[in-house]
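Read the structure below first, then the notes.
The other protein chains are all here in position, but one chain of the complex has been omitted.
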Amino acid sequence: MDFKPTIVSFLCNWCSYTGADLAGTSRMKYAPNIRIIRVMCSGRIEPTFILKAFREGADGVLICGCHPGDCHYHEGNYKCLRRFHLIQKYIQQMGINKDRLRLDWVSASEGKQFAELADEMTETIKELGPCEVKNTMEKLDKIC
Amino acid sequence: MGEDEKNKKPKLKMAVYWGAACGGCCVSVLDVHEKLFDVVAAADLVFWPIALDFKYKDLKAMPDGYIDLTLYNGAIRNSENQHIAMLLRQKTKILVAYGSCAHMGGIPGLANFSTKEQIFDRIYCDTESTENPEKIKPQHIYKVPEGELELPIFYNDVMPLDQVVCVDYYLPGCPPQTERLLEVFMAIVNGSELPSKKTVIGAYEKSQCDECERKKTENKKIKKFYRPWEIEDDGETCFLEQGVICLGPATRGGCGTRCIKGNAPCRGCYGPPPDVSDPGAKMMSAIATMIDANDPEEIENIIEQIEDPAGTFYRFSLPGSILRRKVV
Amino acid sequence: MSNRVNPDLKKELRKFGEGDWNDCFNCGNCTAICSLTEKDILFPRKEIRAIQMGLKNKLASSVGPWLCYYCGECSETCPRDANPGELMMAVRRYLTKIYDWTGLAGLFYRSKLALFIGFLLVLIAVIAVGYVKGFETEALMEFGHLFEQYVILALFTLIILPNIFHMFWLTIVKQKVKAPVFSYITGFWHLIWNMFTQNRSLKCETGSFRWLEHFLIVIGYLLLLFTTVFLNWFSTENNFIIWLGYIVCGLVFVFTFDFIIDRLRKKREVTKFSHHSDWLFVIWLFLLGLTAFIVRLFVDTNLIDNNLWLYMIHLIVIAQWGILLVPFGKWTHFLYRSFAIYFANLKKSALKREGKL
Amino acid sequence: MEEKRIGVYVCWCGNNIALMVDVEAVSEEMKKLPNVVIAKNYKYMCSDPGQDLIINDIKEHNLNRIVVAACSPRIHELTFRKALENAGLNPYMFEMANIREQVSWVHTNREEATRKAKSLVVGAINKVSFHEPLDKRSVDIDPATLIIGGGISGISAALLIADSGNKVYLVEKTGKLGGHTANVDLTFPYLYSAQQMIDFKIKRLINHPNIELFLDTQIEEIFGYVGNFETTLKINTAEKVELKFGNIIVATGLKTFDPSGIEEYGYGKLPDVITSSEFEKMLLHGKVQTKEGKVPKNVVIIHCVGSRNKNYHEYCSRTCCMTALKYSNQLRSALPHSNIFQVYADMRAFGKGCEEFYTQSSRKDIMFLMFDQQNELPKIREAGKKDNCNLIVEINEKLSGEPIEVPADLVILMTSMEAHEEAKNIAHAVGISMCGNDFYIEKHPKLDPVATTTDGVYIVGTCQGPKDIPDSISQAEAAAARILAIILQGSVHVEVTTAFVNEEVCCGCQTCICVCPYTAISFDEEKNVSVVNEILCKGCGTCGSACPTGAIRCRHFTDKQILSQIEGLMSITLEEV
Partner (left out) sequence: MGENERTGIFFCINLNGNEDVVDIFKIAKNAEKKPNVSVVWYSSDISLSDTKKFASEIKNLKRLIIAGYKTGTVKSFLTEAMVIAGKNPENILMADFNEYGANTKADTEKAKAVVECAILGVPFEAASVPGETSVCTETLVIGGGIAGIQASLEIANGNQKVYLLERTGTIGGHMAMFDKTFPTLDCAACILTPKMVEVGQHPNIELMTYCEVKSVEGEPGNYKVRILKKAKRVDISRCIACGICSEKCPGKAVSEFDAGTTLRKAIYIPFPQAVPNKYLIDADNCIYVQSGKCGICVKVCMVDSCINLDEKDEEVEITVGNIIVATGFKVFDAKKIERFGYGKFPNVITSLELERLVNAAGPTGGNICFRTRDKKGNWIFSDDNEKPKSFALIHCIGSRDENYNKYCSRVCCMYSLKLAHLIKEKLPDSDVFEYYIDMRAFGKGYEEFYERIKEEGVNIIRGKTAKIEEKNGQLLLRTEDVINDRLIEQKVDMVVLAVGLEPREDTSEMAEMLGISRSDDGWFLEANSICDPVGTYTGGITIAGVCQGPKDIPDTIAQSSEAASHVLKSIINGKIRKSIKDLSYDKIVSNAKEFSK
């Protein structure tokens, strides 16, 4: 059986989303497993979103922001970085492999890097297999 | 009955029940002290097994909607909890999830880091003081010569009340502050307009900090996290500014900042303010933002100092949080 | 204090040639573009730098300038038009002055008047000798022959050898270069080979024709010296020697004539600026070949007795050449260059011994 | 609450989308969703007929929320928002799903692409359900401008703005205009008179009817935001004046480095070691001489004093190389027989005409000596009796590799430029930030060198970083351009998708305040809540994520919107085959 993961991806508007667009304009092909959500800055991304994505059945979450120092809003990406490390520690405690959550920097000219990242992430998740969060929830709900 | 009696409002029918709870909530009801007389004057306690002698059959016998107000404390741990919760729901007009456990899962909810098997193994086999060479564990049905013995089913997961029945109001706290209970009680008795359903009552909209008397500034930058005993608290400065994790900002006020006044940081028993679904996640976000570093390695080192984020940020709210339990 | 900078040195150097030492901003292009520079022998920038800063000792101890054959590539590509090639030429003149214990070389380079007086004195002396000898062909020719031999001997013992030793002192001894003894010997054959072929200049970008011209002049000149001084060309009856003499004379004046034309045209980098010493060198060499040719022609046609003036001119040219130009002029470059390679090789071996190379 | 009526439009983009995505299936699927009133697909949604389709549907079906699934919102979000506006709907009741750049162009399996497109559209529908109408906001601009600093930058900016008929308040801390330029004799590289240039400008400034001049004046706190600032000036530390203005130009200039901390140079101990500004005065007064009043025979000019060295300032002061060359020209002219030595590290002759100036200057018999400005500073010591000079400078010369001694009678130290002592106070007063070395930080080092992160506040000249006169003037007039443009507009638009604080919930923990890169959040002590100044807010949303109580909401990207978008996205997953 071929496992097709779903990956929710949060991209900042100024660098990473533009980079993903560039991958499109440059017609670079990548795995269709990434679902992109646009936020203005990676600093807007909060743990709630990430947990929600897992809860709704995402097998992986990918966060992309501007390269350090490049943030359109100066330091939003650093704040994202700090949250990322804490949330990664938390999801591990909750039995979720830390590789299911990834943070990377993609600039507006790095369409290719984004495409590669998407493929890489999909591969990683495929190796890890489906994320059991949603199943667990469903089992829980069945009890009642 | 005289005319007076007739005009007098009928006495409120009230029930109190506990699920997976420590009993503290029930005690908190008793903590009304002399006000108990007012309560008794206004309400009849129709079901409160811990205080008075009631049987399940009494409850079953009541017509639907017979009880005006039920304070259900404790989480749902087993089939008995669930059964009674559902029964009470059926019989009750206003069902209140009373206390942190019923509200969000509370301390028993921390069991969601483990499975049923792990818990049984630990309790009945592995604890140092246990001698159980045959590894006998509780069974749902156990045949004895006299017939079948039945124990409630021990669930794999702990749940807050609202995951098994519809809850009208939440009255948070571990245990709830007695004054808050009285306020709520009196409001119901007096027939004041009740807030919209499924909301928290008996707590403030604003978080702890609003009441907290410690000095707060914008200077929330953390280079190092401290456990409360690792630092000499000056009793005045905001815990967060001292690098001590305090869940106050993500926790409703209403308790009168009990812990903080006792120089211990808030642990979050009063649950999240409105609009926040997962206080742990919110607090993690806030705490991480305060870290005063941009270098990935330095950030990791600082975060390393938070030994148990899940336990710290979800002490009272794990079953009620987004992830609810550890994935196995 | 030896390592005190001296802003006046460049002013002095300016008297020895064209070009402005100030222009160089030390990018090192000249050193790198030169085909003759090697890992341990760097020029011309280092010399230019020594002059800019007035480090006289450093300059005096340098052999670099002698290794340059002035192809002009450095000047063509110099980003600041500082003309390093010509500056090297000036340094060579300056070094000639430094090596020369008599001080005349320096005087002649700097002062055209002194040079003129020198030429005049030699001219008068030759005429005086002619007068003493009664303007008799035979006697004069014999005198001339002897004169050539003595002059050569005297030059070598009194001026050239001491000067080369001075050069050795400045570049090797004073610099405490400790080369292994065998390198002195092995290097010597190299020295002789270089002296006659100057084959290093073949490495220059200017190509082999110029080298060939140079080579033929050198060979021609040396053979001419040999045929006249040792085979007594003017008086010999040996046909082989006579013809040899003609050929070598021809080589000398034909190619020097081409050199003169080249300098007049100023087309190549090397010929853009000509110091008076450059002019004198090529013209006198040309005259030397030409007058010798004509003298022997007159001897062969027996016209010489009636045209003694011709021989007198030849003698004057020879005397001026031998007494002034050879020891104090550009001629010595021929020796210094060869010895510079020898010394450079010594330095290399010394470095090798110290393990620095 | 008003009923949600959503219209969904799927674009073919010719074949660009339609080839890889089954647009028909997508629109059909969407019809099944709650609140979706209408779902259509069309060849080119961005074309005029495409837009008309939306407009007509809005009117006909009373739609109040629109989702378009097409190309990247970076390309056409504005187009469709305008269409909504034309249909009388608030433009923010709109959401785009990017199914071209992020679906059809990057995937190869039509089925999967279609499924992904569906999920993106459901996400957008979910999100748009929680959109709220947002109003465009603008603030009026007070045409007056406050300029802090009366140096060449401040003067140039003031003249330009005032020449355009607008009021300028020029505040100078000292009693004299012209700043450092007023102490300079000649400019490089053409050696024009700096005095004549600055004198003329000052004269014009003083007589200008639109310029109000405040000398000996200090600035206290400045309040307000772009277009509407106000402050109190303290003149001569006594009299106070209140001003209102719309824009601020900070031109506080520089301070020269004090070299007495550099032991090797002995400045302050050796009388004939002087700084460049002291030498400049000598030139102005025509008295180039040693302390003893003698004509110096040897003059040594040492570059990079306090610059390009980790112990002092790491940065390059940009102008010293050329100033030093200028000095050698002037020295050659004033003292024709002197020996001039330039002790430099890299010759930075980068401006127009500067390299040529370097070439020309070097022809004037100047000795250039290179030193290592990082590790081996030259040492200056007193000369002995035999040395025939006052001082000896010991240098490890790099171009020759020799340790050398240079005779000197006068040593000029080319001191670096530093940020002004009061830079910090001013920064605090106007609400701008500084880089590590106390120069002000610009909005963007490349594309916005004069603006700051605070709208309406501009930094020009050397307070932003070392620079020469033309570069300072360029910056000053650049800031003036920005201000004139704003004045011409009369008002400025401010970001709509800002954050705001729900005061009912905010507990006053103040976590958000230092999170904001634009200092848009302040604390209201009285109400014990944080307050977002929505004029300063740029809508990055970082504060919303940092707020532990959920009191801060980031318009257009609220928790609710994003969480429901996630739900939508995940409602259609890739089927397991």
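Here the chain labels run A, B, C and D in written order, and each chain numbers its own residues starting at 1.
Here is the rule we go by: contacts are C-beta pairs under 8 Å (C-beta built on N, C-alpha and C of every residue); 3 or more make two chains touch, one makes a residue touch a chain.
What you are looking at is a predicted structure, and each value in this text was computed from that prediction instead of being measured.
Asker: Counting contacts across the entire complex, name the shown chains the missing chain touches.
Answerer: A, C, D
Asker: Quick one: say which of D:51, D:64, D:187 or D:256 touches the chain that got left out.
Answerer: D:187
Asker: One chain isn't shown here. Among D:69, D:340, D:354 or D:570, which residue touches it?
Answerer: Counting the whole complex, the residue in contact with the absent chain is D:354.
Asker: One chain isn't shown here. Among D:297, D:398 or D:560, which residue touches it?
Answerer: Answering carefully, the residue with contact to the hidden chain is D:398.
Asker: Pick out the residues on subunit C that sit against the missing chain.
Answerer: So the residues of subunit C touching the missing chain come out as 25-33, 37-39, 42, 45-46, 76-81.
Asker: Tell me where the left-out chain touches subunit D, residue by residue.
Answerer: Touching the missing chain: residues 13-16, 44, 46, 74-75, 78, 156, 160, 163-166, 185-187, 189-197, 199-201, 283-288, 307-308, 314-316, 318, 329-337, 346-356, 359-360, 370, 398-399, 401, 435, 439, 444-450, 464-466, 469-471, 473-475, 477-482, 484-489.
Asker: For subunit A, which residues lie in contact with the unshown chain of the complex?
Answerer: Considering the whole complex, subunit A reaches the absent chain at 14-15, 18, 22, 25-27, 66-67, 69-70, 107-113.
Following the convention adopted for this analysis, only the chains that are shown with their structure count from here on.
Asker: Looking at chain pairs A-B and B-D, which one is connected by more C-beta pairs in contact?
Answerer: Top pair by contacting C-beta pairs is A-B.
Asker: Provide the C-alpha centroid distance between subunit B and subunit C, rounded to the nearest whole angstrom.
Answerer: The computed centroid separation for subunit B versus subunit C comes out at 107 Å.
Asker: Suppose each chain is reduced to the average of its Cα coordinates; what separation in Å results between subunit B and subunit D?
Answerer: Distance between chain centres, rounded to whole Å: 51 Å.
Asker: Distance-wise, how many Å sit between the C-alpha centres of subunit A and subunit C, to the nearest whole number?
Answerer: Subunit A and subunit C have C-alpha centres separated by 80 Å.
Asker: Show the residues in subunit C shared as contacts by 2 or more other chains, in ascending order.
Answerer: In subunit C, no residue touches two or more other chains.
Asker: By the touch rule stated above, which residues of subunit D touch at least two different other chains?
Answerer: Within subunit D, residues 515, 542, 545-546, 559, 563 contact more than one other chain.
Asker: Just say which it is for the chain contacts: an open line, a closed ring, a star, complete, or other.
Answerer: other
Asker: Mind pulling up the subunit A residues that touch subunit B in the complex?
Answerer: 46-48, 51-52, 54-55, 68, 75, 78-79, 81-83, 85-87, 89-91, 93-96, 131-133, 136-137, 140, 143-144
Asker: Could you please specify the touching residues of subunit A with respect to subunit D in the complex?
Answerer: It comes out as residues 1-6, 8, 13, 17-18, 20-21, 23-25, 27-30, 32-33, 35-41, 43-46, 48-49, 52-53, 56-58, 72-76, 79, 83, 115.
Asker: Taking the touch rule as given, give the residues of subunit D at its contact with subunit C in the complex, in rising order.
Answerer: 339, 341, 347, 358-359, 362-370, 397, 399-400, 402-407
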